[in-house]
Every structure is written in structure tokens, then in C-alpha cells.
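One chain of protein is taken out of this complex; the other chains stay put.
Let's look at subunit A:
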Amino acid sequence: MIRFDHVFKRYPNGREALSDLSLEIESGEVVFLTGHSGAGKSSLLKLISLIERPTRGQLIVNGQNVNGVKRSKVPAFRRQIGMVFQDHKLLHDRTIFDNVALPLIIAGVGTKEIGKRVRAALDQVGLLGRENSVPLELSTGEQQRVGIARAVVSKPPVLIADEPTGNLDPELSLEVMNIFRRFNEVGVTVLVASHDLYLLEHFPVRRVRLEGGRIVDDIPAGVSAGEKLVDPAKFMTGSEGAL
């Protein structure tokens, strides 16, 4: 679903955020992207959502090479990726309904259909009935769930989240992760950047650790961090290039 092939990202100020990064994420996978701040997690996500473009190398998302996506085609490209942000990025002068409906309005979906799908998305994140509130009337956790509802309302095949639980207490973090899991169960590929150790302990999903723009660890699902040291044979192929 997502394939990085010897990708470099160097910013105009000379900082190299990603260097020779290769990574393959299969359709339907859940992957945690970990590492200190500045390790390149956000850069990696920005390349997937075409906020930034690779300096070198190939990146294929949902069968499309991002290098071949022209500026005018970027919006259509982004519609197949649901994005969740640490700061939610909600529009504060609009109701919850309007916030969640935005991707559908952009996609030109009919009014009736929008109503149905917005309510379904809000139901999935447990906020049905809050359509007419504005974001500031909601708690941070609820706002984050609105952000998630907006990210999935148009049923994108890929969901990426940058520190989605950064501002949440452990309980709310688990709740948010469970929502992601439920989407994953219906086939959505989920990529979460987080340095929330608590979450990592609770969700034994595949973990990719970045450091200085390179992959230093790629622990497959079902293996805890401790086990990996004991049994290196459980390494997945596809990570050698980065190691």
C-alpha cells in the first residue's frame, strides 16, 4: 500500500530529515512509527500526504508514484488518505457536522448522502448527537475524535495520524487507538506516528523506529520489544535496507 524506496528528504535549510529510507507497508496493516522528535516521523508522514516531496528516491502510495503527481492532482491524491493531527486542525467557526462533512463536500457528495455518512462517522467515534456543537464546546479527547471522524468519513484506504494522542491522557489515548483498530479491522491501512510508550505496550502491532532519518528497528506485530532481542529471527524482510 505504501512503499518507500531509498527515499531521501532534505529541506532547503540543508537538514536531512530522511536518508536512504526504505519501508514497505502492506494493505490492511497497522504500523506504529516511533522515535524521538526530529527522528523523521513527521517528515515521513508529510511525504505520504504530499505536503512535502521526496528529494530523491521513489515513494508509491496506493499504487501511485508520488513523483508523478502534478500539483493540480495533489487534492485528488489527498482524498484517498485520511489524516489525523495532534492539534486536530478543526475549523472553530463551524459545527461538528460541518467539520466532518468537509471532505464529502469537497468530493461533491450529495446533501442527503453527506448527512448519512457524517452521522455514521460520528457514531463510530461515539459523538452522535453532538453534530450541532462547535469544537470549543468539546473536550480535547472529543475534538480529536471529531478529527478522526473527518479523516475516515470519506472511507479512505489509508489513515495516517501524527501524534494523535499527544495531548490526551492514557485512557483517552487507548480509546483513540481502539477507534483506529476498528477501522483497521474493516481493511483500512493505518500508520500512526507516536512516541507514547504506554500505547506501544498495549498494542502489539508492527513498530518501526526511526533515528536520524533512518530506520533502526522494525519489530513485526505480536512481538514485544523485549522478545525481539531474544529472537532476531522474527525480523521481517523489507527492513534490511534500512538496517
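Simple rule for what comes next: a contact is a pair of C-beta atoms (placed from the backbone, for glycine too) under 8 Å apart; a residue touches a chain by one contact, two chains touch by 3 or more; residues count from 1.
Criterion: contacts and distances are computed from a predicted model.
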item: Omitted chain (choose from "Carbon-monoxide dehydrogenase large subunit", "ATP synthase subunit b", "ABC transporter permease" or "Cell division protein FtsX") - UniProt protein name; value: "Cell division protein FtsX"
item: Residue touching the undisplayed chain, where the options are A:Met1, A:Leu102 or A:Val216; value: A:Leu102
item: Full-complex contact with the absent chain, from A:Lys9, A:Arg117, A:Arg150 or A:Arg209; value: A:Arg150
item: Listed residues A:Val7, A:Met83 or A:Val192, member touching the removed chain; value: A:Met83
item: Touching residues on subunit A - with respect to the absent chain; value: 49, 51, 72, 75-79, 83, 89-91, 93, 102-103, 105-111, 150
